[in-house]
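What follows is a structure written as structure tokens; I'll ask about it next.
Omission of a single protein chain aside, the complex is shown with its protein chains in their original locations.
And now, subunit A:
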Amino acid sequence: MSRPLLMLTCLLLGWTSLSFAHQPASSYILLQAQADEAGSKGSVLHLSWRVHVRDLATSVALDNNGDGAVNWLEVRQADARIRRFFQDSVRITAGSTVCSPSEPPPLALRTLYDGLYLSFDTPLDCIIAADAVIDVSASAFFTSDPLHRTIVSVSGPGWPSLQQVLASSEDEAEFETAADSATTADIFTTFIYQGIWHIAIGLDHILFVFALLLTVVLVKEGHSWRPARSNRAVFLQTLKLVTAFTVAHSITLSLSVLGLIQGSAVWVESIIALSVAVVALNNIRPILSDRLWAVTFIFGLIHGVGFASVLLDLGLPPEARGLALLAFNIGVECGQLLLVVLVLPLLLALRHWLPYRRWIMPVLSLMIALMAVYWIGERTGVMS
């Protein structure tokens, strides 16, 4: 994903806010194709139309009581007018089929980078074939504000990232969604790569596994650590922990991707950070040593939901959901194993060295725990 597109996504997801709020007006038409649950071969288009309420007020009368402000009741009272305005000014077609909202969506608000936007989120009543051409035209606002731009983004499983800007001079855009006719091998390698890449850039997952490994070469004896006697014992303990983590996150990754469970990003990310803190602190003051695999299993369930959010954001090809899921999972395992292969020999060599047990391991664990506590604060919003 290009940086501007990534940045725009961050803005639209509310992850970034512009400290300098004043921008020329923009509205957004986000179209996302998702596999048709009814089992047809095409995809269902979901629309999210987002428009700043101030801009909407230039075209739809919202201030019913004339007090110079608009409240939520006035927006709801204008419901029919807003829908009519949408129908009159936005047109989406797939091939020769006009796509209309399949159900009247409730009006809602979203806080985006420069204020409150009215959000109109709905599935559309057209099925998109794999090689469909989607046409979007939007004439809204260009008369009342020629500087207005409507940014249209179209995404779908296996599609290239598509984005165009509509303006008064060019208020129509055509999107060719033809996927790059990805082969099974392409899908498999792409999702393996994404799994490895997610582990590589996911510092929280790396630190969780790394914190587990730091003491896998040691055995608790009274109040101090002693080196594990045999490499075999170390390998068995590593296998036990890695297997617990893998089985657990595979379960929840699959359940999430199949839509059977759904996690709140804030909670899941916070608990992932908590899991890192717990494992790191356990290295310093162990209370879970002989049950660490059980704790790893439980936390692995949460990490799985975290992996799933990444996979869902990537978009699964409808014709190969299972394959993509499997490949992504294998990628995650590969990334994890790579970490083990890189770190474990070093730790095996260090385990007999007293400063490692007395200083290096506890200090590294403390640093990891502090980092995790920082993440907890950041992700729960305590530090924002």
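Keep in mind that, in the parts below, contacts are C-beta pairs under 8 Å (C-beta built on N, C-alpha and C of every residue); 3 or more make two chains touch, one makes a residue touch a chain; residues count from 1.
Methods note: contacts and distances are computed from a predicted model.
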item	value
UniProt protein name of the chain not shown, from "Replication restart protein PriB", "Tetratricopeptide repeat protein", "NADH-quinone oxidoreductase subunit L" or "Electron transfer flavoprotein alpha subunit apoprotein"	"Tetratricopeptide repeat protein"
Touch with the omitted chain, as defined above, among A:45, A:162 or A:301	A:301
Which of A:87, A:100 or A:143 contacts the chain that the document leaves out	A:143
Of A:62, A:162, A:339 or A:368, the residue in touch with the unshown chain	A:62
Interface with the unshown chain - residue positions in subunit A	3-5, 7-8, 10-26, 53-55, 57-58, 61-63, 66-76, 106-113, 116, 119, 121, 143-149, 151, 163, 165, 167, 219-221, 228, 233, 236-237, 261-268, 271, 286-292, 294-295, 298-299, 301-302, 305, 380-381
